[in-house]
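In this view, the complex is presented without one of its protein chains, the others remaining in place.
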Amino acid sequence: MSTTLSARKPGTSSSAGGRAGDAVFSGLSLAAGILIFAVLAAVALFLLLQALPTFTAPAAEITGGAGFFSYIGPLVVGTLIASVIALLIATPVGILVALYISHYAPARISTPVGYVIDLLAAIPSVIYGAWGATVLAPALVPLYTWLSEHAGFIPFFTGPASQTGKTMLTAGIVLAIMILPIITSMSREIFSQTPKLHEEAALALGATRWEMIRVSVLPFARPGIVSSIMLALGRALGETMAVALVLSSGPMIASLVKSGNQTIAAEIALNFPEAYGLRLSELIAAGLVLFLITLVVNMIARAIIARYKEFSGAN
Amino acid sequence: MLSKGKTVKLSHVGRSAAVLAIGALALTACGSDNPTGSAGGGSGEQSGVSGTLTGIGASSQQAAMTAWQNGFQSANSGATVQYSPDGSGAGRKAFLAGGANFAGSDAYLTEDEVSQAKQQCGDAGAMDLPVYVSPISVAFNLPGVKSLNLDAPTIAKIFKGEIKKWNADEIKKQNPDADLPDTAVTVVHRSDDSGTTENFTDYLSKAAPQDWTEEPAQAWPTKYAAENNKGTSGVVSTTSSTEGAVTYADSSAVGDLGTAAIKVGEKYVAHSADAAAKAVEVSKQVEGRGEHDMAIDIDRATTEAGAYPLVLISYHVVCSTYDSQETADLVKSFEKYVVSEDGQKAAADSAGSAPLSQSLRDEAKAAVESISAKG
């Protein structure tokens, strides 16, 4: 029955009485949407104008002396490596923790835990950076040494391992810890909104707890999970200070246990204060590239969400 | 039922709002702008200037700037000096665009910038005043070794990664008495662009031209990339926590690390404020600039006894003429304080910098006196 109702556009039929409130409200929300458009267009325009000199300058004058694309290439790779490591770790762990809070832990535990996780999103990245550089990196040195000795045949773990632990893998782990609260916090909120009836129906049919989660909770929450991952990815891609403090940067290499590689955001943050003229344009052009990466990543995510749309609760 | 629930819950909101309000009140009531407990405004009588002076620039001179702000403001109660340590490049850019009254910069204005400055400052242009001189140390972490004698080519080879062990022959030869361990050399350099890196690489390229062929630059050459960290405090902490690490950093910040005495002429000179000031004094000023411009090309290859040429000079870039008399007076009286003996001593006490020599102070003072209002 609800399907027949929702097939009609609800707003049009019921607002026949007084349109003023509706008109004002819908006008306001439309204006807000357009404002966002305007801001984004302004940001994009700003980036383009400032970055322009980079593309017209002779290749030899760009940092590295071989043109913008060979300058930005390694940075793009570095950014992607760091984000992929972060997502690979944070996505499963974050979702499982969200499940723990919403469906496994007793209420006595889940409320404070959820609260603490929200707080963690607020710790400034400088602190994560300082923690990563002083606590985590030294703790990982023995692991890296072990990996490079025993798994050195895998390109990711070629030695000799860094003696400070400030490597790409450490940066990825720190990023994972930083984005974990984002994924968990949003997924938890959505998991706990799963219609109770769906869950109980599944259980009544004899499903185990995991089967219930698989057939009722996850399909319901899937678009929300993807959204939370996209938000988290946005933060991981654009994170500056934490990476700048944790990573011992250098030229592009495959090994994750040696110092090397660099991300776009950290490159901007590290070099911006002393940059002027063409160098400044270069850095802003790097920002533009980061912007484009997000654009592409989001297109992919949109496509994924569209495939699961039929499960959404609101249609 | 719903309405009842609502009133109950609304009292929650009321309570939290009350807590917030009380908190805000408490914040407003208790905040103090006088943490040092000094008698504010007591010495403000002879103040001839007032207003706000804005500076943007190098972070290297921030600690000194805090001392100058404090000293100047306590003598002139109506005046405020604000300084944002964004970086030299950002500072010069803001200054040239008119966004700051003066810039702090680790490098003097380029030819290009000199001509740009004429738009902002009038035909007399801008001038560079050396205000902050600090030796840069080659600092290392070797337990039991507090000092090493190193010549420029050896330093260059260490930082290029060609000398891999601390007991290498080159180091041993210059330090026959030192107990050198068989520890690997871990080079730590700055990951951010910085004036310190530029001065250090400039020193290497002038004092060891055969061994260091890279152009001096604010960024560490990617060819020699090694371990790195952000900022002076970053490289120092990485070096302190890694045995066998070596870095270059502002002398005031190296703490307990061992430092190198560098070879000047036939002698080895340890870093000190006096040696740094001496190196600046024997260096030549850049030719062909404005009458009062004091841009200095440090003579890195000097053989003058007792000079330590591995120094960083940070400048204040100011206009020769300002739009209003008020600003001109403010800049004049602030910079006069900065280059005075008192000002230089205040910086040395709180930031560990090397005070300017008498002759440079006098010259800078004359330059500052020439600042005037337009028209």
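As written, the chains take the letters A and B, and residue 1 is the first residue of each chain.
As a working rule, a contact is a pair of C-beta atoms (placed from the backbone, for glycine too) under 8 Å apart; a residue touches a chain by one contact, two chains touch by 3 or more.
The rule is short, and it goes like this: contacts and distances are computed from a predicted model.
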Hidden chain of the complex, named as in its UniProt record, picked from "ABC transporter ATP-binding protein", "V-type ATP synthase alpha chain", "Phosphate transport system permease protein PstA" or "Electron transfer flavoprotein subunit beta": "Phosphate transport system permease protein PstA"
Full-complex contact with the absent chain, from A:V39, A:A59 or A:I154: A:V39
From A:A121, A:V215 or A:M252, residue that would touch the chain that is not displayed: A:A121
Residues from subunit B at the interface with the omitted partner, ascending: 1-2, 5-6, 9-10, 12-13, 15-16, 20, 23, 27-28, 30-38, 54, 56, 59, 62-63, 66-67, 69-70, 73-74, 82-86, 90, 94, 97-100, 230-234, 250, 252-253, 255, 346, 349-352
Touching residues on subunit A - with respect to the absent chain: 2, 5-6, 9-11, 13-15, 17-18, 21-22, 24-26, 28-33, 35-37, 39-40, 42-43, 46-47, 50, 92-94, 96-97, 99-100, 103-107, 115-128, 130-131, 134-136, 142-143, 146, 173, 177, 180, 182, 184-186, 189-190, 192-196, 199, 203, 208-213, 220, 223-224, 227-228, 230-231, 234-235, 237-238, 240-241, 264-265, 268-269, 272-273, 284, 287, 290-291, 293-295, 297-299, 301-302, 312-315
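The definition used in the following text is that only the chains that are shown with their structure count from here on.
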Between subunit B and subunit A, distance of the C-alpha-averaged centres to the nearest whole Å: 37
Residues of subunit B touching subunit A in the complex: 59, 86-90, 92-93, 186, 191-195, 218-219, 222, 225-230, 234, 237-238, 241-242
Parts of subunit A lying in touch with subunit B, wherever the complex brings them together: 63-64, 133-134, 138, 162-164, 166, 244-245, 248-251, 259-260, 270-276, 279-280
